[in-house]
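Left out: one protein chain. Kept in place: all the others.
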Amino acid sequence: MALSPPTVAAAHPAAGRIPLLGLLHEWVVTVDHKRLGLMYIGSGLLFFVVAGLEATILRLQLAVPGNALVPPQTFNQLMTLHGTTMVFFVGMPILLGFANYLVPLMIGARDMAFPRLNAFSFWMSLFGGLLLYSSLLAAEGLYGGSAAPDVGWFAYAPLTSRAFSRGNSTDYWNLALLVSGIGSIGTAINLIATTLCLRCRGMTLAKMPLYVWINFVVASLILVAISPLTAAQIMLLLDRFLGAHFFDTQAGGSAVLWQHFFWIFGHPEVYVLMLPGFAFASEIIPVFSRKVIFGYPVMVAATVSIAFIGLSVWAHHMFVVGMAPAANSFFAISTMLVAVPTGIKIFNWIATMWGGKIRFATPMLFCTAFLFQFLCAGLTGIMLACAPFDWQLSDSYFVVAHFHYVLVGSLLFTIFGAIYYWFPKATGRLLDETLGRWHFWLLVIGFNLTFLPQHFAGLAGMPRRIYTYEAGRGFEIWNQISSTGVIFQAAAIGCFLVNVARALFRGPPAGDDPWDGWTLEWSTTSPPPAYNFETPPEVRSRRPLWDQKHPGDPDWRYE
Amino acid sequence: MSAATLPLAPEWRLPDRGRVGILGLIVAESAIFTIFVVAYLYYLGKSLAGPTPREVLHLPVLVSILLWSSSATVHLAVRALRAAKLQSFTRWWFLTIVLGSLFLAGTGREWYRLITEEGLTIRTNLFGTTFYSLVGLHASHVIVGLVMLTTVFLLALGGHVKATHAGRAEVLSLYWHFVDAVWVVVFTVVYVVGR
Partner (left out) sequence: MRAARVLAGSHFVVSAAAAARDAAPALPVFDPVSAPADAIVGLATLVLAITAGIFVVVVVVLVTSIVRFRRRPGDDGSEPPQVYGSDQIELAWTVLPILVVFVLSLVTARTIYAVQGAAEPPGALEVTVVGHQWWWEIRYPALGITTANELHVPVSEGAEPTATFLDLESADVAHSFWVPRLAGKTDLLPNRRNRMWIAPREPGLYVGQCAEFCGTQHAHMLLRVVVHPRADFDRWVAAQREPASVDPTGAAGRRVFETTACINCHSVRGTVATGRFGPDLTHLASRDTIAAGAAAMDRASLRAWIEDPDRVKPGALMPAMKLEPARVDALVDYLMTLR
């Protein structure tokens, strides 16, 4: 089905004879930021379902003690694939896909700065995911199972050395991420150049939508954060294939060095994942509260602060490694500091809602739940920042609970909010509100059922990444409750998929501006034409459509 | 756009996307090099056996001068192109390629000596690992740069490069300057500090 109005007739000669072939060809060779954005999001959602199935098996295995649903080798592969897929092939693509789609529209541009680099980055990202999953088809040899990686998503040395990780499973992990990392860096360069160089007339940096600002900061973070992972992975490649000794403890190398390099990437990476979620919330909450975002300059400053401070906190993932007290104290303090701008953002969102006329359409439902759940995530984060407490909680299910509250309870909820919000713009059709409500409530119940008990499992002494546990340790009740949540989450995702499928074919027409929004994307058609805007827009404030709709009381008088 | 008349907006100038793009790439690459430099410094003196930097490394003065001079020549090439002096551009551009190639040849010779005479390979010890990976990473960036420079050179020989392409040539030269700047760091860390 075509998702944009017919533009130029397909140039491929076969297109006339075989319409499907022509359509596929159009999409494969496209450099249009909107189509690439949709492909990013579509492939991300596909991997989401796969990684969700992996998690389902994990939770079924852990539902009762001493379970034998899957052997340990398979469990370890599943948990590695689940984490790796969710971070690199679900989170990053969906968020970069949205940025691809929305940033040029929001700044009044015709496309991204480097359209061909854009396409290259997407295909690299997709091929990375396919490479990772092609490992399932390869034979491992030692255990007879597939060659899927089984070293955990952060692949600590020296477990990843040739000695302890025989066969090529680790190499699939390594190369898949190297490939997709190149794609991420390409998109980051593109976003930065687009934001700096293609803004429409009148849109100074201080007048960009918060969404654009936050993605600009995220793109900058990607440049300095993904690169350390790329470097570490090259080192691992050299170790495994050329006999180098970067992480070879037998030759005097350091296992901790990998951890430092990985987390110098890994911590900013979680901000790369979460900040775009904040960006979604910063667009959706104002529109559905009918109020301008409270404290725009402070929100920008907070975003930049989070990015900067976030570059200095990485070793809070390594509190148990045996660093000196001075180092532990430094990282504890810097980690607590990053909570300050993050908290400020929460307060600003609530202040935006305060005094408004809140309409709880599905996007706003998801963003409201995000506020509650992100508050929980942030507070457990403060607990983990207290290093001695982290000495108990690190590597336990408490941490698993914390980061799922961040990545599912906060990020995924804002992603769903964003999908319900911008789906009409991209397709010209509305998603169903009733199904949306079912999706929302089932997910709230399922998510909290699964992840709230895991805090207690961690406090009970349950470490992460174990494929089973003994009865009588006090883990059973928490695991049982946690596993029941899976049913609700699966049902929620089912509602969502049905909603999308039905809306694509039979959804009611949305019009240009179904939500009464204020940013430039709502000023063009749904879906936008290939060239985005008939005439290049000119803006004078942060909410150009507010100025249009309220000519007697425009924003630029108050900003 | 708005119903009320906009005051005549001042001229709307935004940075050049080519320059911003290449600077973004340089930032990312710098981060990668930084990690390799950190590994090099961290492992200084920690090799359990095998050759040490002081024993086997000689200061590569000549090749470094050649490489850093190529920054000057590429700069002169871009200036010539901007002034539409196409022949001058082609000559300076070609000299840049020659100087870069001589640098690579010098590195190759050094590696040959280290491997065959000193017995230092990437798997010999921590020094070998960090030395070859850092210097090799830089050399691979030189190779990529030379490939791009040569491509443009061949296009220039075919008469396809005009003064209007000065901006693109400048973007490429920025990458080349970056490669030279990295060599300043590598030279200092490996041959000065490390010994």
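As written, the chains take the letters A and B, and residue 1 is the first residue of each chain.
By our rule, a contact is a pair of C-beta atoms (placed from the backbone, for glycine too) under 8 Å apart; a residue touches a chain by one contact, two chains touch by 3 or more.
Keep in mind the model is a prediction, meaning the values are calculated, not measured.
In the intact complex, which of the presented chains make contact with the chain not displayed?
A
Touching the absent chain in the whole complex: find that residue among A:G355, A:G511 or A:P529.
Touching the chain that is not displayed is residue A:G355.
Out of A:P19, A:G42, A:G461 or A:P536, which is the one that touches the chain we can't see?
Of the candidates A:P19, A:G42, A:G461 or A:P536, A:G461 is in touch with the missing chain.
Among A:M336, A:A490 or A:A530, which residue is in touch with the absent chain?
For the chain that is not drawn, the touching residue is A:M336.
Touching residues of subunit A against the unshown chain: what are they?
71-73, 76, 143, 150-152, 156-159, 163-164, 249-250, 252-256, 289-292, 294-298, 320-322, 324-325, 328-329, 332-333, 336-337, 339-340, 343-344, 346-348, 350-351, 353-360, 368, 371-372, 375-376, 379-380, 382-383, 385-396, 456, 458-461, 463-470, 472-474, 550, 555, 558-559
Just so it is clear, only the chains that are shown with their structure count from here on.
Centroid of subunit A to centroid of subunit B, CA atoms only: how many Å?
Distance between chain centres, rounded to whole Å: 34 Å.
Subunit B touches which residues of subunit A in the complex?
Answer in residue numbers: 113-114, 117, 185, 188-190, 192-194, 196-199, 201-202, 220, 223-228, 230-232, 234-235, 238, 242-246, 251-254, 257, 261, 264, 537-540, 544, 547-548, 551, 554.
What residues on subunit B touch subunit A, complex-wise?
It is residues 1-4, 6, 9, 12, 14-17, 20-21, 24-25, 27-36, 39, 42-43, 46-48, 122-123, 125-126, 129-130, 133, 137 of subunit B that touch subunit A.
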